[in-house]
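Read through the structure below, which is laid out as structure tokens, and then see the notes.
A protein chain is absent from this complex, but the other protein chains hold their places.
We just call them A and B in the order they show up, numbering each chain from 1.
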Amino acid sequence: MIGFIIRRLGSMVLVLFAVSVLIFVIFNVIPSNDPAVRMAGKNPTPTQIEAIRRDWGFDKPVTTQYVRMIEKTFNGELISYSNRQNVTERIKEGLPRTLSLTFFSSLFMLLGGILLGMLGALKPNSKSDRAVNAFAVTGISLPVFWTGSLASYYLGSKAGVIPAGGYVEISEGGVLQWFWHLLAPSIVISLLFIGIYSRVVRGDLLDALRADYVRTAEAKGLSRRRVVVRHALRNALIPMITLWGLDVAITLGGGAVLTETVFDLDGVGAYLAESVQTLDVPPVLAITMFGAIAVVVMNALVDILYAYLDPRIRL
Amino acid sequence: MTAPIALSTSDGHGADPGDDLLVLSGLGVAFGSSRGPIHAVRDVSLRMRRGEVLAVVGESGSGKSVTALTLLGLTRGPFSTITGSATFDGIDLIAAPDKQLRAIRGKRIAMVFQDPMSSLNPVIRIGEQIAEQLRAHESLSKAQARARTIEALGEVGIPRAAERIDSFPHEFSGGMRQRVMIAMALSCGPELLIADEPTTALDVTVQAQILDLILRLRDERGMSVMLVTHDLGVVAETADQVAVMYGGRIVEQAPCEELFADPRHPYAWGLLGSIPPLTGDRPEYLPTIAGTPPSPLALPAGCPFRARCPHEFDACGELPLLEERTPRHLDRCHLSLDEQRRRRSGADGRIGLLHDDAAAGAATQEPA
Partner (left out) sequence: MSTNAEPLLRIEHVEQAFSVKGGTLRAVDDVTLHVERGETLGLVGESGCGKSTLARTALRLIEPTGGSISLEGRDITKIPQRELRAIRHRMQMVFQDPFGSLNPRRRIGRIVADALELRGVEKGKRDAEVLAALERVGLGADHLSRFPHELSGGQRQRVGVARALAASPDLLIADEPVSALDVSVQAQLVNLLVDLQRDLGLAQLFVAHDLSVVRQVANRIAVMYLGRIVESGPTDVVFARARHPYTRALLAAVPIADPSRRGRSREAIVGELPSPIDPPAGCHFHPRCPRATEICKAEQPSLWRYADGGLAACHHPHGVSATDLLAASRADEVSPAKAGTSIPQVDHGDGSGAPSGEVPAEA
């Protein structure tokens, strides 16, 4: 277990290094992306630009700039180039929103994927299986910004069935309002994943139902329900869990860029979108690194869960 | 724990219909396929008495495993149709509703499969796998079920059962896993144990131990055993009665000693002949059966063995009946008893099949 944690921490450092260097290099080679010029506003004098360059350290060698930015990222002193806000503060503001969204969407995708997958696998090639399949294909192929905009506009603004967007904290509007505002965006994010998971679960469950140990379970005279849930489903869920862990991590790390923007949730993802548009390196770097950490940590959690679900696996 | 059954004599004499535990009558199993129905099992009729070991022998595609699985309603595959009946202690297993069948499975009829690794759930502790069967059939508390599980594991020779009960299947060796399977199968004291190639995946020294274990438990409990196997050595070591299957049908059926002493069907001659002897002179060549076991999709009309049979003649275009030509010895062959005897002792002196290697390779009935 200790070896496992050390290995994972090691890989986290490597991933963070690689990701940060990549982002840094990309933003440095994008043409006409001199932050000093953009920060100086309209019609700046060369002296003004030089001053900004010196103040912000853009005149230093690239490696020094990189090291300083990384230092600041971890000290919480990183400042945005476009609005001079503290990046860490801004992420902290958005985090509860993104976390809430992640919570519901991950729950929906998990439950939806399992239920629909089971529906398909228990009666393969039946009408319900075909319906599930059609739903899955639709869910996978519909672009999130499209379903999101549609839901927000027609169900929200026009029909008023759901809130068109925005986020309500529990302390402000209570649990119900909080949930109510997150429902539509969570469903919109989950659709794609439910589509994928239901296919994965269906396939793995079909395999599991054909497995010898399921035949043994039936030969023991267990109830159908016990055979399916305890013997087949448990084994069938193991591959899905890996996918799920990664997807949760991505949503958490600001991956729900489109949904957060469309539903005006103003979480980490929306902040990322905004920063990319303004070519604002510090927040992009910080959020990406945050996302990378989320992915590595979730991966480790998934592996632990994996080892619990399948005792043959050693960490 | 043991079902209260009187140990019946298994010497093959004095058959009394009242002793029959299991009667298969015209059992047929067909699977649907894009090329029409595949008849995996055809018209299988058998009687099994209490306390008896019946070996069902055959090669791949003979229908032996499907027959065994059908008894517990475990045949899979799309659109299977089952005809005929299988009566277990007065209950027709084929017609029985699911609920009744479930109450019999694991309780009165238990099954052991070929590969103990894949047949045990890899992610559930072995103790739980046994206990859940006990609790499905008897009202036991968790503690009671656990105690019974330890007892069952001890009985099949698993050392330190109380400790090993919480192990996972992969923590056992192959032989120990098969012991776990047997402990599980026997935990509810079944009257019939169906063992489908129980030792095929095991090494010979372990095979001997497992077979001895099954026979010892049969003697102690008076249960019946249906042993499905391809290995005539295993049959000779264990069985009271033998049914030889080929192409989905029983082609010969007899008490074990009689079958080995006086095999009637040319397929049985071939099977017996193709085993290299372990003692005595080594034959220069093994007598062989030409070709390969047929796929159920491409069985010839008439006698299923005729395409590979060196003694085939005109009459074989028509399916021979499975006839009891001497008491308790049935065979499905058009040759007369005298003719069978003459031919068996002819040719190369062992089984009447000539060594012809080139023909053996070329003659096949595989579907293209």
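Criterion: contacts are C-beta pairs under 8 Å (C-beta built on N, C-alpha and C of every residue); 3 or more make two chains touch, one makes a residue touch a chain.
Remember, it's a predicted structure, so these values are computed and weren't measured experimentally.
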Absent chain's touching partners (shown only) are B
Touching the hidden chain, out of B:28, B:189 or B:287, is B:287
Among listed residues B:156, B:235, B:251 or B:303, the absent chain is touched only by B:235
The one of B:98, B:212, B:318 or B:339 in touch with the missing chain is B:212
Where chain B meets the left-out chain, the residues are 59-60, 173-176, 203-209, 211-212, 230-237, 239, 256-257, 260, 270-279, 282-289, 292-293, 355, 357-362, 364, 366, 368
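Just so we're on the same page, only the chains that are shown with their structure count from here on.
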Listed in rising order, chain A residues that touch chain B in their complex are 210-213, 215-224, 226, 230-231, 234-235, 309-312
Per the touch rule, the chain B residues reaching chain A in their complex are 69, 72, 74, 76, 98, 102-107, 110-111, 113, 115, 118-124, 132-133, 136-137, 168, 170, 181, 184
